[in-house]
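Yeah, one chain of the complex is gone here, protein chain that is, but the others are all in their spots.
Labels A and B are assigned to the chains in the order they are written; within every chain, residues are numbered from 1.
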């Protein structure tokens, strides 16, 4: 659900894909289209991302898209994941993640790709790139985004352990910038957005690009190779088995 | 004003260019000449930089040098800015910044280019690369120096917001290494200098070069290109207008 406030120039995009905002191919396709529209809307200078579903921001990549499907499907899916990151991490708009629940794996990547992250201070909510726990490996550009946010050492340890950090720990490590009580989340997101919008767009955009270009360019230059890597990795019997077991476990919960 | 203590091998360079130690072409030219003299003086092993003007370390690049001047002037000015950074960031001497006041933009770069930064703990004094607030963009080698000091994430946020950090916040982020009461500044700078000079020069210099060479080499390899970028950027009508407005605002103060 996207709404633009033409007074402030700030859009709000509320994820609403029950039960847990999985990043399915449909979700990602719609996300990219919405983002592109906002990017081209001169009345819109910033976007706040939030979830319309309690306790969860986004549960990350939809595992059903990676399990028992065709090579063509995996290719299409992965291209959409890449596209989402390229557009969000490289967005010209100010992007603020208002994280009102847990945000593992791909959900964490969405948050990391924003300019600023505010999380509800509830220690039951956690966030992290936990791919290793599932027996899979975060792609190098997930890793690059993570390192740019928390530094090499925290990333090295957290990625290898597949850690999901409770909100207070995520804040301590710099994975999120700020913690607030749940009822203050929207208000705080709006205040942060106003602070960022006080800077002339042109100067802010060039500065953002200077900071993120090296990492974005790396994927752009190796996009097809990255798709091939993903498809061949995910097609392995051992990986398919791990993912099926993980899905069984989720269903039982 | 430069004085060398031949007993300790430590020079002190006190900036005295009223009213606010703007980095004019004259200032930078004199700075480079003084630094080169010290670099070639075998009796001198370290320099402490301070300001002879209360409440300000340096206000940064002199905007009058960037406003309404010729292309030739912009070229000469920018080459002097580059030269200053190349000499200071790559200095073989131990360099300590004794920051006795505010130090925005280019003033912050001078401090960042030293080996150690001590700042007066007065929260009214602030420091940062605030270029974005003026509608301009810090060059990539300002950014590299900043990232090497505070890490990628703090730099990303601070540069985009053009933040000027009050001394306590600057210390928290690692932008300065230490805070002291104003009356202890010179004493502390001398003590830090003595600690660094206890290390054999040769080993310290090779180590320093190992840490800073990658970033220095990048500018050296692209120096003319960087000048061209600056000149074409600063010559834009929109940028000239921003700078004129900013100067008007300063005059009214």
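The working rule: a residue touches a chain if its C-beta (ideal position, glycine included) is under 8 Å from a C-beta of that chain, and two chains touch if they have at least 3 such contacts.
Everything numeric in this text was worked out from a predicted model, so none of it was measured.
In the complete complex, the hidden chain is touched by one of A:65, A:115, A:131 or A:177, namely A:131.
Within the full complex, the residue among B:206, B:220 or B:245 touching the omitted chain is B:206. When the whole complex is considered, the residue among B:24, B:75, B:148 or B:229 that touches the unshown chain is B:148.
Seen across the whole complex, the unshown chain contacts subunit A at 131-138, 140, 143, 151-153, 155-157, 159-162, 238, 242. In the full complex, subunit B touches the omitted chain through residues 115-116, 147-151, 174, 177, 195-196, 199-200, 202-204, 206-208, 210-212.
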